[in-house]
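The other protein chains are all here in position, but one chain of the complex has been omitted.
For chain A:
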Amino acid sequence: MAETKYTEEHEWIRVEGDVGTIGITQYAQEQLGDVVFVDVPAAGRTVAKGEACAVVESVKAASDIYAPASGEVVESNAALAETPGDVNAEPTGKGWFFKLKLADKGELDGLMDEAAYDAFVKSLG
């Protein structure tokens, strides 16, 4: 059973076994506006929790994406190179960024569940 957690930087991570799939939330894509370029980390790269490891460019600005947990990148979403708009259309589906083999699942404990994240977004006005 997959479990999805959220960060205060508006990333989501969906965990199945010891692999987490990472992307940005609906709120994040709305704030960014039209996404025109995504720079995702290559498979094999090791990232630390909190490390800036991807970049999403909208028409307006570039934004860093931070690793919600430590681990090794096992796959990145190559399709985003051709269809970056997937991030706007399906931020939690086709618009995923990369998959991470988690070094320590315990790191996820500090992240928000869906109800907590929804409340967090509401608190932003």
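Just so it is clear, contacts are C-beta pairs under 8 Å (C-beta built on N, C-alpha and C of every residue); 3 or more make two chains touch, one makes a residue touch a chain; residues count from 1.
As a convention for this text, contacts and distances are computed from a predicted model.
> There's a gap in the complex where one chain should be. From "aminomethyltransferase", "Exodeoxyribonuclease 7 large subunit", "Imidazole glycerol phosphate synthase subunit HisH" or "Quinol:cytochrome c oxidoreductase membrane protein", what does UniProt name that chain?
So the chain that does not appear here would be "aminomethyltransferase", according to UniProt.
> Which of these, A:36, A:74 or A:112, touches the one chain of the complex that we don't see?
With A:36, A:74 or A:112 as choices, the missing chain is touched by A:36.
> Considering the complete complex, identify which of A:9, A:57 or A:90 is in touch with the unshown chain.
Considering the complete complex, A:57 is the one touching the chain left out.
> Would you write out the residues of chain A that touch the absent chain, in ascending order?
Residues touching the hidden chain, for chain A, are 33-34, 36-37, 39, 55, 57-62, 81, 88.
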